[in-house]
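Missing here: one protein chain of the complex. Every other protein chain is in place.
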Amino acid sequence: MKTKRAMILVSNDPESIRLGANEVVQHLNEALASYDLQDEVDVSTISDVGYSNILPLVIVYPDTVVYGPVKASDARYLVEEHLYKGRVVNDLLAPPKALTGPIGFLRGHKGYNPAEQRVVLERAGRIDPESIEEFISANGYEALGKALSELTPEGVIEIIEKSGLQGRGGAGFPTGRKWRFVRGAKGEKKYVVCNADESEPGTFKDRLVLEGDPHLIIEAMVIAGYAIGADEGYIYIRGEYGLAYQHLETAIAQAKEYGFLGDNIFGTDFCFNIHVHAGAGAYVCGEETALIESIEGKRGEPRSRPPYPTTNGLWDKPTLVNNVETLANIPPILRNGADWYKSLGTPSSPGTKVYTIMGNVNFRGVIEVPMGITLREVINIYAKGMKPGSILKLAQTGGSSGSIIPADLQDTPMDFESFRKAGVSLGSGALLICDQHTCIVDLVKVLLQFFRFESCGKCTPCRVGAQRIYEITKRLTQGQGEIADLDIALDLISEMERTSNCGLGQTAGTAFRGMMTHFREEVEAHILNRVCPTGVCSMDPETAQSDYIFITQEK
Amino acid sequence: MINLKINGKEVQVPEGTTVLQAAGQVGVTIPTLCNHPDLHATGGCRICVVDVKGWRTPMASCTLPASEGMEVETHSPAILKSRKTILELLLANHPRDCLTCDVGGSCELQDLSYEYQVQVPEWGTKGTRYIADSDPNPFVRVDMNRCIQCTRCVRACTEIQGRFVWTMAERGFDTHPVPGADTDMLDARCESCGACVAYCPTGALSDKMSYGQGRTHQVKKVMTTCTFCGVGCQFELNVKDGRVIRVTSTEEAPVNGNHLCVKGRYGYDFIHHPDRLVKPKVRRYLIEGKKKKTKGKPWEWVETDWDTALDLAARKLHDVRTNFGADSIGVLTSAKCTNEENYVMNKFARQVLGTNNIDHCARL
Partner (left out) sequence: MSALIESDVAALVQAAIEKHGRNPDAFIPILSEVNHVFGHVPGDAFREISRQLNIEGGRVNVVESQLYGLASFYDMISTKPRGRHVIKFCENAPCHVVGGKAVWDTLQETLNLKNGETTPDSKWTLVTTSCLGLCSVGPVLLVDDDMYGNVTPEQVTDILERYE
């Protein structure tokens, strides 16, 4: 590798590309060539770093100066000033307030920006995701080397068990125990499946990992394969994630070339191959058995369990299904040890958690923080407070299936244990922050609309129940609600929780229930006074139209 | 063997038995809709949920494998309530046309609603979403408004008939079976065997030829063997007012169970057809004892009684055998006859006629 004196990174997430990131790269290269700097300065790209207002973002290393937003027409001036003359271009600097995370840290705004602890997103946004060399130089594949050369499969599982890592897909099942189940399952052929069907509305953490650090997942899957005795893996990635799919394909080809994947990995007898399988738009495929059905070329309808995938999974073979974020924790744990991992987070929920923050706050994006921080901390520190004029009304955690948290619960520590006690679910880590202008009924209607659209239709409670609760909620927004409807809905929801085949139906009514627990008065205003207190709902029976076109039968 | 308790009763079953099957062993009937013993279980309708000690939620007993030490409650108050809710959900967008529905009285949804005393709920989708009698298939009447998405038609077509005509299309509340790529049944390779009709628990799929002609409780069912071929399928002729209005298959048929082909299930219209021969006919010149003539109408068929016809046949056979020898006669029997009938013909050819010239149409 030639020695370069500087490197320029340009963000190339979809939003940056739309705003001209590719042109910026092109103009930077031209400008460098015209100053004869092309051998000294490298231009590369980074994926989504979780910023929205300052794209496209340009970072100049080693000075770690962050510019943004940068237009193609700025490129020549930037190269001339910063790289030729060595002066920082103040006009183009990204506003310090917009920066957080590792970039914010490097920029030297300590004390202003809160401390993030990036384990899962350690490299995302800091390396070129399409370069295996950059991954390796950032400790990449070190954990795999350690596992294959120093540890037995049993030893790997012991470390994972000891670390206390819990599945980050939402349920929080101990990862080490799951690995042990699959390792102990009867059968010669086993599979590792990475669940990258991240479809929970408001969740895009896995996309950042897959786009920004695809090798991390490959490394983790090979380790998992070694530990459980599998030689084949699938990454089921949702169809909407085109860029992540490309980066994974590139990464797999590179890893094969370098001998980290394929036959005789690291010169050992161990062989492992990975297929990337793109979904085609179905939320329910995030459920592990639906995901397996989908890989097998079937409709993504969840299976009846037991038996579980750990014994009867893909092609009826024992299968380990882990979420992207869960897998992303594996290499750091092996590199740094179980004790290091346990030192992060809370005793019952070790490690960090990636949250995606959305809604009426000043900063929308992704953060990775230790388990157990509170919602108040997230909003006031990481999200830089509510938007001007906004007051926190409620937050929803964990996407559409998650819980409604009213403002007065914002001091509950966010970890699996405390949330379970408070009767709310941490879910996927999505945090939707809503202000006083949000009508709870309208919000719940939108959430239920999602479930009736995404229900697979296999089991009766979910297929019909989701439609019924949606209709009841919709009637509330149109001023046609009845008090009796509320009890019917709550009753239906508890039956859906009991009898649905999978988590989708079981959690579809969570938000409705939360609404009734915390915002009953507001709901009743819609019925008794025929008024929407926030003025969001139309309350107009005229707008009441059926979602279905009914057919008049010819006699 | 696995030991478990169902409603407090000890039961021992072999490994791989489902809780539903185990319950059957001790005389406990768990209601089912999507499940059918002939078909692969899916656990979709959820009507068969039972409480299992140690599980957070009730489990579908049709797919739940029995395991050692399991304690199952099949009819607890909470379970009964869950079943009622599921039935309400199924009825909420089911047409209120039980009065005119062909399968009224033999509808599994109706029977369960009766058993659980479920009222059609007020909330629900008013109106119908699909065209009634939507498929041009001459034998199968399709009315998706009555469908409860149990997928039995899809599985029957796939697992029993192997034609893959039906598939579940769309998802969520819009899920419903369609033939092929949403075309009509015949275009989707349908052979009109009617297996989907036989397995449909409601009136979504019914027999078109007999639609409106009589319900199950109005007919007398007569078990018979199919006359179309030698397989020996059995089925029930549904007789109303002395007429066969429909054929239904039954699991009691030892050879074929619920399975029939298009001829067996729908090829019964010959029974009351005006063209059908119900008495023997012979040539006029034979009955008049004359020689063959080419003028006039001596070749005409005339109706006669069995004795006359059989006497004529016997006399003619005897004449041929006397004049030209037994080997001048050949016997060809039919695949539409039973084994017993074919056996008798064999005896007749070899021992009565004295020839080995006997063959069977199945060899052709």
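Note that the chains are named A and B in the order they appear, and that numbering of residues resets to 1 at the start of each chain.
Basically, a contact is a pair of C-beta atoms (placed from the backbone, for glycine too) under 8 Å apart; a residue touches a chain by one contact, two chains touch by 3 or more.
Just so it is clear, the structure is predicted and the values come from calculations on it, not from any experiment.
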item: Chain not shown: contacting residue from A:Gly239, A:Gly262, A:Gly337 or A:Pro413; value: A:Gly239
item: Touch with the omitted chain, as defined above, among A:Pro95, A:Gly155 or A:Gly281; value: A:Gly281
item: Selected residue (touches chain absent from view) among A:Gly20, A:Gly140, A:Gly202 or A:Gly233; value: A:Gly202
item: Of A:Pro332, A:Gly359 or A:Gly505, the residue in touch with the unshown chain; value: A:Gly359
item: Footprint left on chain B by the chain that the document does not show; value: 164-171, 178-183, 188-189
item: Positions on chain A where the hidden chain makes contact; value: 14-15, 18, 50, 52, 198-204, 207, 238-242, 275, 277-283, 294-300, 356-360, 364-366, 396, 399-400, 430, 432, 434, 438, 442-443, 446-447, 449-450, 453-454, 456
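Throughout what follows, only the chains that are shown with their structure count from here on.
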item: Chain B to chain A touching residues, read off their complex; value: 41-47, 49, 57-58, 60, 63-65, 78, 81-82, 85-86, 89-90, 92-93, 123-132, 148-149, 168, 170-175
item: Touch list for chain A against partner chain B, complex; value: 282, 299, 304, 306-307, 452-461, 463-468, 471-472, 485, 488, 491-492, 495, 497-501, 506, 546, 548-551, 553
